[in-house]
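Shown here is a partial selection of chains from the complex, left in place.
Each chain carries a letter (A and B) given by its place in the written order, and its residues are counted from 1.
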């Protein structure tokens, strides 16, 4: 019977599902948390921008394409070219979220008419920062190389260390965050969080020569400030004690919620440091699993007695 | 000498390797844990199904393609279309693992003759659930937005929060788990575990408005039950104390091995909650790093004294 063929049943199932699911799309209506969008930053495109920026910062390392010196200009220009248009388009899509209260928290930011001009200004500023970012990344590569005695070459560090991927994306995302781009910096940081297990909010201010060893489980909050030559290990949390809220239940943005690490601090695996007033003084060393909620003076060593294990030998 | 050319040596190496490795394929024979398969669920295809479902739930967010209202029907139908055939084929491949004892644990489930009909029934049931899943996801998006005061818009939450990706895949995988599909739900949950560091077994029952902040290292076991409006942080384990086994060394399936969280519970980073009898009462708050193996009454606050750090100031 033709009516009960797979094709027929399949068509019926699709029509019924479409009819039922159509009602769940409120067509951008106020209060619908998942509006169907005609122009929203694309995750796939943002990931592509990051991959192309990596080719600019580390020419030839990802693709393996020759980036030798006679044609280096051509190589770099090609990637700059791709990033420019793509970033411009994504920023144009993201900017309205600054003031679109219907899609989120009222932010008291007035709408602007010329989104395209503002996007162009931002992309221009971002591009002018690329050389400085690249210089910073060189210091991060050296920091990883000297910070991990098991590293054999800079190339190995660049090609394999998750810390390099995390800090590369962070320095890009932080620049866009400072330029007031909504959504995209967070898409970038969460993409690299997914790849490395290292979760750095784009707002965090991180000094030169930063290194994270292993990295899985690291969390660094939005208002964290980190000095130069800081080194942290896997599972370290730089977090908030609590969120002071205003009368509308929104966080009071001006308040620093996450700690400050001064220059030359080392924090071993699994340590938790909480609070916007907490300052880890210059040159201090924080031991594994330590839990800190107040400041420590410069050049301190902070430990805690890891609980003595109870060993039951056989026959006891 | 032609005999020693790269091409010749290469051909010899390949022939020798092929001869040697051929013996390691036992051709589906009983007891071979890695049988060469002519039809097994494909990881690449299961990942594609998830990506297409994400376009249905969040139209335009991943691809960045316009999903504007005049053509929304066409947009959604296209993805429904792709998912239907693909899911049907993968379920056809997976179903025999229900009773194929030679590939695994005897499960006492009788073989069925018409795998295709059963697969069609399952895909139909799954499709009829899509609108309800989408409504649940809206509540999860709102929960993430209100649960993290740093969130600026629903779009940012959808586009970047790992919790949204994890719960989206979980709600899909859980539906297929309930419909008795073998292997595929676990492939889905492990795929998103790989992307987010959040490991939720497809069997876990999770209420409305669920939020996980940061997420790396979260483990939620198969028989966990979670109420509405629950919020957990990175590194939380909802695990088993031990596995009661039957006479054949298989787990006694009827037994609940993982904890229950009632409505409105909050669990901070790194806490471990173990045991099938352990119930965290409604509205309770569990502090960071706490280790719990028995129930706590509703509206409790559970802390432990994080060990006081020993600060050695310089010169001491």
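A few points about this structure:
Convention: a contact is a pair of C-beta atoms (placed from the backbone, for glycine too) under 8 Å apart; a residue touches a chain by one contact, two chains touch by 3 or more.
Keep in mind that this is a model prediction, so the values were computed, not measured.
This structure file shows 2 copies of a single chain, while the whole complex it describes contains 3 copies.
Going forward, only the chains that are shown with their structure count from here on.
In this entry, chain A maps onto chain B through a rotation of 120 degrees when their C-alpha atoms are superposed, rounded to the nearest 5.
One finds 23 Å separating the Cα centroids of chain A and chain B. By the touch criterion stated above, chain A contacts chain B in their complex at residues 6, 9-10, 13-14, 16-18, 20-25, 27-28, 32-45, 93, 97, 100, 103-105, 107, 182-183, 186-187, 189-190, 193-194, 197, 199, 201, 216-217, 219, 222, 235, 237, 239, 243, 245, 249-251, 272, 290-292, 296-305, 307.
Within the complex formed with chain A, the chain B residues making contact are 56-69, 72-73, 75-77, 80-81, 84-85, 120, 123-124, 127-128, 130-131, 134-135, 137-138, 141-142, 145, 149-156, 158-162, 195-197, 214, 216-217, 234-235, 269-270, 288-289, 306-314.
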